[in-house]
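Complex shown without one protein chain; remaining protein chains in place.
As written, the chains take the letters A and B, and residue 1 is the first residue of each chain.
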Amino acid sequence: MSNNEPVKSTGLHIGDAKPGVAKKDPILVADHVTRSFGGLTAVDVEHLEVPRGAITALIGPNGAGKTTFFNLLTGFDTPNTGEMHFDGKSVRGMRSHQIAKLGQVRTFQLTKALSLLTVLENMKLGAGNQLGEGILKSLIPSIWRKQEAEIEERAIELLNRFKLSEKKDDFAASLSGGQRKLLEMARALMTNPSLVMLDEPMAGVNPALTESLLGHVLDLKKEGMTVLFVEHDMHMVRHIADWVVVMAEGKIVAEGPPDSVMEEQAVIDAYLGSHQETDLGVVTGRVDASEGGEKQ
Amino acid sequence: MQLSKTGKRTISAIAAVFAAMMLLLALPVSATADEVGAEFENQIIGNVRVAGEPVEGAKVSVTGNGYSVSTVSDEEGKWSVGVPVVGVYEVAIDRTTIPEEAPIEEFGPLTRQVEFDLTSTVIANYYFGEAEREEVGILAQFLTRLVYGINFGLMLALASVGLSLVFGTTKLSNFAHAEMVTFGAVIALFLSSLNINPFLAILLAVLASGAGGLAQDVVIWRPLRRKGLGIVQLMIVSIGLALTLRYIFQFFIGGSTSQLPSLGGETFNFFGTLTLSTTDIASMAISIAVLISFALWLTMTKTGKATRAISDNVDLAAASGIDVDRVVRYVWVAASALAGLGGILWAYFRPGIKWDMGEKILLLIFAAVVLGGLGTAFGALIGALIVGIMVETSTLILAPDIKYVGALIVLIGVLLVKPTGLLGSKERIG
Partner (left out) sequence: MDWIQILSNTAESILSPVTFAFVLASLGLALHFGFAGLLNFGIAGFMAIGAYGYALSILRFGFPWWAGILVSIAAAIVFAILLGAPTLRLRGDYLAIVTIAAAEIARLLFLTNTFDDFTGSASGLFGYHNSFREANPLPDGFYGLGPFSYSSTDWWVRIVGLSLLIVVIWLLWALTRSPWGRVLKGIREDEDAVKALGKNVYAYKMQALIIGGVFGALGGVVYALPSAINPTVYVTSLTFFIWTALLLGGAATVFGPVLGSIIFWVLQAFLTNVLPALTQDGAILEGLTSQQGSTLRFILVGIGLMLIVIYRPQGIRGDKRELTFVK
């Protein structure tokens, strides 16, 4: 673990830390959100508030509905019922790009680097409100040339920060898995988001890059952005999350600061009751791996 | 360089298959005799009808580019004239050879100009007056069309189940599948020109079609799967193959329509409008028997079950010890043999064999496959019956020359509304 421990945000909630607890300053609020496929209910979230300016982790065993819930929040899937507010504005029924325009940007579990665009083009694509992206204005470069130069400047700054500037003219296809994760995050920042949603940012990243990725996520918070991420890597959750939301079988079963929430019986039940290999007991260090295995 | 090595091997293998196919087809096949200038690639063709009834013996003359020739229409009112070069031609019909009662004035000038463009065929029809509606009960008409539709649907099914299986196991939308339909018919035509017993000729042609499928998989598709080509690339390769095969057929049998020898038998008439020959009835029986045996193969045998397992999930199937390449090869053989049989039966139904006959029903085959649910053989069977019946019965309302439009609209509609088809299971999301 690194020496400079991140500063955790505390006092985010009002009252006891239980599922659906109110936050002092929520940026994202979901109510009665359900989504079922065929007869199977994948997501059934009664109430959730995501605190502003903090890093929230969304965890849970495989099949808990985390990614489906993510897709619902970002407009990539439509809920059967429910209401969602972002920054006080209802986003129900909005399409993904409309939600993204409000300042809520996401990344994907399977990294979506645009392979046959250069790294710099990937970055420039992220910038919003580009004059040259209108079909008629695109034909007259003098309209958009100045803005394009500004965008490029900002893109290069970010690439420097993410240590990708040497690769700027390479096709994104030539990057390593970890570098693609970094590129995807950097590209997301080009949209100037207020909420950054990361779907398994650590998946498939080699250990050498883990530290720098964590650092970048913490930087987002320093710059005043809110982060919501889905993750299996408990090291990352404990290390950087200010708040943890636990899902199981589509429902939120626990909420709280990372240190206390993993002690909760509901969380342990959720993990041990599900047939999967990631065992919370192992992660929290209270249960021996072999014991957990026997119980399944 | 490894790539160029496989490259060379693939090229020489492709060349070998084509050489083999050309050998198979090497003997000349005679075209129908009633055509003038059949040796030329470029044809001017047309129909002569009065009030919808074909006119036999109407004299049509074609002049232009220093060439002048005339012909007479056959018992179906059809005529065709081959010309040596493309260009503008004047087509004229002899007034004295058309029945007196034909409303010539309504039709306009009897001499007209036609011009060749990209294709090798231009049409100059002489339709005098409206067709009179035959006074047959609507129910009888419907039943007639229904029976023809079922017959056509069964042939379509023979072609469709194979395409569906190939799609299911390899994710290839095979545009060259319709050429296997033509292939079966063309081989049957070639074999019957050798004076072989027609039934034996049909059997051999089906076997040859299966061999064609095997050759395709060994020479083209398996190496390309190994090479890791994407589905879009494979699809376009299949288009290239379709063009190649189609024009190889034209190379050997020319642009005209040829007929398979009659299989004899009688013609039966039902409620006035429906005539079925022994061949028609036998054709339906064969289709049904083959489709049932095929269904049994799919559900009862180990290989058949493996086929369906691969369609469900290829990785899981491979992991559970199924030899995917071997099963896919069986699928290619079965798909091509079925398509070939469909082509032969269709050659009797149409009737006639033409180099591009398969292409004409390619989209109907796709419609059947999509309607039933991509990748499911049973879906394709039901889809084909629906498409066949729809195409035939739609002629009760629509002009025959747009009878395929309805099927195409259904094809688009299904893809829009329920892309998984009638029998397809819902795709798993998330």
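In this section, contacts are C-beta pairs under 8 Å (C-beta built on N, C-alpha and C of every residue); 3 or more make two chains touch, one makes a residue touch a chain.
It should be emphasised that the depicted structure is a prediction, and the values quoted were computed from it without experimental measurement.
Every shown chain that the unseen chain touches in the whole complex is listed here: A, B. For the options B:E41, B:E76 or B:E101, the residue in contact with the chain missing from this view is B:E41. Touching the chain that is not shown, out of A:N62, A:T81 or A:S138: A:S138 (per the contact rule at the top). Interface with the hidden chain, as seen from chain A, comprises residues 74, 76, 95-98, 100-101, 105-108, 112-117, 121-122, 124-126, 128, 130-135, 138-139, 141, 144, 148, 171, 173, 184, 187-188, 190-191. Taking the complete complex into account, residues 7, 10-11, 14, 18, 39-41, 88, 112-119, 121-125, 127, 173, 220, 224, 227-233, 235-237, 239-248, 250-251, 254-255, 359, 362-363, 366-367, 370, 398-399, 401-402, 404-405, 408-409, 411-412, 415-416, 419 of chain B touch the chain not shown.
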